[in-house]
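The structure appears right after this line, and notes come after that.
The complex appears here minus one protein chain, its other protein chains still in place.
This part shows chain A:
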Amino acid sequence: MTDTQPIEKNCVGPDAEYIKLISSDKKEFLVKRSLAEAYSGTIKRMLGGPTIFAEGEPNQIEFSHISSPVLEVICKYLEHQAEVEVIEQNGGEIPEFVIPLEIAVNVMLAADFLEC
């Protein structure tokens, strides 16, 4: 691999290995597609359903009812879940996942919607 080659990220659409989650206030969050599909049943269905994304279009989902702080916590939780799975396989202590109190209720509503 030479220095001029970008790391191949299976870019079928512009963000193919990553998907874009857009919050109600238009903030964009890119997470690895494999992560989102593995730990959120809703996102997995959204990506595999009738709204198949055309070639060349970014794979993105808009959440008009989820605000950016909440979506940020959700993204961190998806990563956390992946880490937990590794820890469970290797043994070890699972780190605590802290959610700020102000948005805790909204996070729970979003998590319920996203099935994660």
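Here is the rule we use: a residue touches a chain if its C-beta (ideal position, glycine included) is under 8 Å from a C-beta of that chain, and two chains touch if they have at least 3 such contacts; residues count from 1.
Here is the rule we go by: contacts and distances are computed from a predicted model.
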What name does the UniProt record list for the absent chain among "Integrator complex subunit 4", "Histidine--tRNA ligase, cytoplasmic", "Ubiquitin-like domain-containing protein" or "Actin-related protein 2/3 complex subunit 5"?
-> "Ubiquitin-like domain-containing protein"
If you put the missing chain back, which residues of chain A would it touch?
-> 3, 6-9, 11, 14-15, 17-18, 23-32, 34-35, 38, 67-69, 72, 75-80, 82-83, 85-86, 89, 95, 97-98, 100-106, 108-109, 112
